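Dropping the structure in here first, questions after.
Only a single protein chain was left out; the remaining protein chains are all shown in position.
After this line comes subunit A, so read on.
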Amino acid sequence: MSFELNRKLAARRDPLPTSINIDPVTADIVRGAFETVCFEAATHLGRAASSPIINQSNERNAAIVDANGRLAMGAIGTPHLTFVNQMMVRWGLMNVEVYDWGPRDVFLSNDPDHGGGHLPDYCVYSPVYDDKGELIVVLTLQAHQGDTGGKDPGGFTLEAADIFTEGVSFPCVKLVHRGEKRSDVIHMIERNNRFATFAGDLAAMIGAVQRGAKMLDGMIGKWGADVVKAAINQSIDHTERLVREEVARWPDGIYEATVLIDHDTVGTKDVKVHVACTVKADQLTVDLTGTDDRPNLVGVWNTFANSRSYVMTQLCAAVDPTIVKNEGMFNAVEIIIPEGCIAQPPPNKPAALGSFHPACEITEAVCLALSQVVPERSAPQLYKIGMPNAVIGFDENGQMWMDQGVDCRSMDVSAVQGIDGWGSCPVSLGNLILSEAEDAECRFPILNISREMTTDAGGAGQWRGAPGSLNVKQVLAPTMAMAWMVSADHPLRGMCGGDDAIPYSNRFEVGTSGEYKIERTAQAQLPADAVIAYQHGGGAGFGSPLLRDPEAVREDVLDEYVSLKAARKKYGVVLTGSLEDYDLAVDHAATEALRKEMGGKLPALEAVE
């Protein structure tokens, strides 16, 4: 639990020892089979779990880590989770004897200071051995839990001074010993969780990991450990080579970007993330030097493993999407994160909110920097929302419920060159299946009033961001609601001349004399019937709005993504006819003249092609 430990955990690992060589086709066949095990485990968990965040939102991940602690082959699940689990397993691997590892064991880990992300991201894993007793791989499963047993329900404490405020940390604890559940340990963990359905979720995780590990055991038996080891080595090497080949095609240079977070949870302003991406031949270095390290910051500490993961999530977007996501990604890229900055905090810092920010600003900065190199793949993979309005109450049994619901509707879907932002979230969150009003209202005393996109709430651009939605809901019983507002002063940035997204804003007790806008944070006791309204920032634009096809702008106006006023003011498009009669037409001459006039006032307006 130290910077030194972080260095050890992140150090490059050796290939698995094997004397045999296998052909690339066989290697790829083995890889596909292993990925299918991940699919099976993740599917099983998603179907068996009770909490909406796992079974509806699908926020879970399955991966295979090899005996040297490397992300072995493709994983199935949320990208932001995919690149963390191997760090947690490495802590266990460093202590195999201490923790008495053996076949059919299942472990739990979530410790931010032992390779983890934030506390709610539980990693449950099981080692798999060959018939000679040699450890070959570890099957890992991660899922976000509804509570972590800390000061505040849900695990997010706005003013947390340390990790202990946020809940219980597990560096590596054994849940199943040689196939036998350790009831004492499991009951202790269940006892330290407020969430009514937690026991079911944990049982589902254990069941899914055991099932997957058994399948892996069969595969190692079938192919032999050496073939599996050789296949892992090849898969990792192959990925590294492909990434390096892509980087080698990028122009050498240093590409930098700075992104600011409005404030931390106690109001310290303009928290900075700085990234320098250096391309030299086939080597890419991502350096976070210059990122904020003010020790008095509160809430904005992202764990080391998470910071690496969020860098990698954006790098994956920047390269061919078919490249297998494994340790080869890390081998191909050098990531430098200064010790003590908000992207590599000292031990015992709180970690819950850091997974939102600065985690996402790291992603955004990498995207901005690389937009100078790979504009065609520059769409930030993040969530700029401070945190969703977490609405928390207790049922008649005193069990906690939370309509956190990841109830973003449209947020942060930026355009990318050639494609307008679409759908609900950036593509990296596309495996989420958002909760719906009809499900939530059957369970909780809330009423969803509106969740539509707001006209003009997306960044304008040659390709435009998806408009952000306005989420309005009413609580029908006295309820606690919590919020942290950011991305208002510093909204999501546009790419290559595109406009920024609109600022986020959030109001509580809407329509009453007590209505207020949340400037920084809120932890409020809402009376029955109070209304809360969260305007999401939407996606940012790509390229200058004055280059957008005027016919596309006309379509946008017809669909009320863009207002008539903004068509003229932002896009320089003059339309005739009326929206009410659906007979809008582009006045091409007037548009050309207006754009010329506007273009003269704009600083830089070169086409992005």
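The working rule: contacts are C-beta pairs under 8 Å (C-beta built on N, C-alpha and C of every residue); 3 or more make two chains touch, one makes a residue touch a chain; residues count from 1.
In the analysis below, contacts and distances are computed from a predicted model.
J.: Out of "Intermembrane phospholipid transport system permease protein MlaE", "Hydantoinase/oxoprolinase family protein", "Phosphate-binding protein" or "Cell division protein FtsX", what name does the UniProt record list for the absent chain?
T.: Per the UniProt record, the undisplayed chain of the complex is "Hydantoinase/oxoprolinase family protein".
J.: Which residue, A:29, A:94 or A:524, contacts the hidden chain when the whole complex is considered?
T.: Touching the chain that is not displayed is residue A:29.
J.: Which is it among A:450, A:512 or A:576 that touches the chain not included here?
T.: A:450
J.: Which of A:96, A:248 or A:433 sits in contact with the chain that's absent?
T.: A:433
J.: Among the options A:6, A:51, A:85 or A:233, which residue touches the chain absent from this view?
T.: A:51
J.: Check the options A:247, A:323 or A:547 and report the residue that touches the missing chain.
T.: Hidden-chain contact among the options goes to A:323.
J.: By the contact criterion defined above, which parts of subunit A meet the unshown chain? Give residue numbers in ascending order.
T.: These residues touch the chain not displayed: 24-26, 28-29, 32-33, 35-36, 39-40, 43-44, 46-52, 55-56, 78-79, 196-197, 199-200, 203-204, 207, 211, 238, 241-242, 316-317, 320-323, 325, 376-379, 381, 408-410, 416, 418-420, 422-439, 441-443, 447-453, 469, 472, 558-561, 581-582.
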